[in-house]
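Of the protein chains in this complex, one is absent; all others appear in place.
Right, subunit A next:
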Amino acid sequence: MDAIYWPSFFFLLFGLLACGFAVAVLLATNIVRMAFYLIMSLSATSGLFFLAGADFVGAMQLMIYVGGTLVLLIFGVMLTSQERFVEMKTMAGDWIFGFLAGGALLVTLCWVAFSVPAWRGIDRAAAEQLQVEPTVAPLAMGLLGARTDEGGEHGYLLFFEIVSVHLLVVLVGAAYLARAKISRGTAAERTSHVEPGAALPK
């Protein structure tokens, strides 16, 4: 039997799944089905990451993007469950604008992808020599300021710190916006268990 080059096979499979479900997101009219197709598309993308040996990014894709779509799904369910299975129709104008914006991005990305020489694939003989490398420790070291592939220099500590602080601010802001708004007086009345007007024992 002929030897199949399995990485190419799975690249095509996952790529087709990702693109197919992305098109399905466009064509679906029900918001929950859209979210479901989006989940499938993003999961196939994470499969592509695993295929490329980037297991940490793949797991990250599953946890953040696929997990984040969960929240989208919940909101979709909550907002549309008043009526049964709301249908959403796209206007003709929206289609045109969508195709213009999406097409421009696609053309730019394709042009960049095929014009950068460093992104050309290596030939099969060289690809078969590649070994699976550990991914987590180099990534973590890079974020802490020491890139293992550059001899411990050119890390990303500052960017990592800025992003972390930014995230913290966002979380605190979200908690501030979401907190229960009870005025001080009412809260005290609720917790003190004292009848209004009753004399306090001294």
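As a convention for this text, a contact is a pair of C-beta atoms (placed from the backbone, for glycine too) under 8 Å apart; a residue touches a chain by one contact, two chains touch by 3 or more; residues count from 1.
Operating definition for what follows: contacts and distances are computed from a predicted model.
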UniProt protein name of the chain not shown, from "ABC transporter ATP-binding protein", "NADH-quinone oxidoreductase subunit H", "Diaminopimelate decarboxylase" or "Putative spermidine/putrescine transport system permease protein": "NADH-quinone oxidoreductase subunit H"
Full-complex contact with the absent chain, from A:Leu13, A:Val32 or A:Leu51: A:Val32
Per the touch definition above, residue among A:Ile74, A:Ala127 or A:Val165 touching the missing chain: A:Ile74
Touching residues (missing chain, whole complex) on subunit A: 1-6, 30, 32-33, 36, 39, 55-56, 58-60, 62-63, 66-67, 70-71, 73-74, 77-78, 81, 84-85, 131-138, 141, 146, 148, 151-152
